[in-house]
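Got a structure here, written out as structure tokens. Questions coming.
A protein chain is absent from this complex, but the other protein chains hold their places.
Entry: chain A
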């Protein structure tokens, strides 16, 4: 079998490889018959200079046997692959392009040896880009004579990338350090930015002298942010391998930081307790002033709210954000009692602001009821839920929670003295009237409790969240209508009590 020697520059340029690869594929030249070489290093993998192969000309002299297009999946992978510095990259890229012709899914088979190798190389390129973005340091260049104020500041950096990544990473720097001029020099070429144009050059550079006197401040920060009580140099070396250290001036401090760590920790442990500074005593003395004791029974809604917020009568306060107290005018004639705050109410600290509250407001609007005249509250003031992954799922409060919260509801009623109390749902019904009544019996009905001065009308309605759970459809629609009709009684509730 004739072997063809194909020679390319040691760069990441995709087009020259593509031209050659296309020529070879069109002529059905198998990977084994190609010897990909890098100009300047014209040896094969075993370090032998071999002259036995024919050149590109001999290859193109062969007859074309088929038309070939590189698949999109290859176009996505191979340019990335060629950024790697491995001299075998051209051969690997050709082998993949060759094999894809017979197996269009080849690139998906990540367990295939060629694909696995290619993925590792692409990952290493990405890592190299990432390390360059991380560990490159700019130093400022002194302003040259003749340049006035308002000139752009100029910076210079030196970095030694492992692979041919300059063109890939260049836009990262120009989009980040846009308002300054800079040059990045590397043994594999340079990048220059002047605010308008980004220029990459393959010309190898020499390491420049870099010092703008700012390094000391950074050293100070680096040394101070280190915690001597937790020395984990292995973790540090894993993330910041030694080969980068020579261009990171702060790493000079590492030996002394590590060496001094143990003694610093010992000193901290052995330090004797000292008297607190004077300002501490003054601050704490101010705190000692006795707070006004809270009365057992609140005299107004604000006091009541403050008391409810400190309630720990049942375990719900442990997981909820806050107690959600009622809202509305202190002289409201109508009080609406729901079940408990939901997710949104718990976060916002206000009743009826979530989806069920939204539905209630819409329905009130349809029924022609002025929402601002109502006092809205809940039977239970803390949100009860169970966690499912990152979501909180509403759980009905049980009799214990309702009982623990009942004194608050009673105080709200006592302070507002409403003439009509509307319960939404079974929990509110139980909180107001005890366990004797069934929701199915009383829904939509109203009745009077108490006598004379103390007589209060009661109305039992469904909870809007139940309506939400019904979803859409005929039943949901008729239930919603029923709910709105129930609410019209609020509008029609006479001004004079007792009727």
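Criterion: a residue touches a chain if its C-beta (ideal position, glycine included) is under 8 Å from a C-beta of that chain, and two chains touch if they have at least 3 such contacts; residues count from 1.
Methods note: contacts and distances are computed from a predicted model.
Its UniProt record calls the unshown chain "Radical SAM core domain-containing protein", which is the correct pick from "Cysteine desulfurase", "Radical SAM core domain-containing protein", "Glutamate/aspartate import permease protein GltK" or "GTP-binding protein".
Looking at A:39, A:246, A:280 or A:469, the residue that reaches the missing chain in the full complex is A:280. For the chain missing from the display, the contacting residue among A:133, A:263 or A:330 is A:133, taking the whole complex into account. Contact with the undisplayed chain is limited, among A:36, A:222 or A:352, to A:222. Only one of A:155, A:352, A:375 or A:408 touches the chain withheld from this view, namely A:155.
Check A:66, A:391 or A:451 against the missing chain and you find that the one touching it is A:391. What chain A contributes to its contact with the hidden chain is residues 105, 108-113, 116, 130, 133-140, 153, 155, 157, 172, 174-180, 195, 214, 216-218, 220-236, 239-240, 248, 250-251, 254, 257-258, 261, 265, 267-269, 271, 273-274, 276-277, 279-280, 283-284, 287, 309, 318-319, 321-322, 344, 346-349, 385, 387-392.
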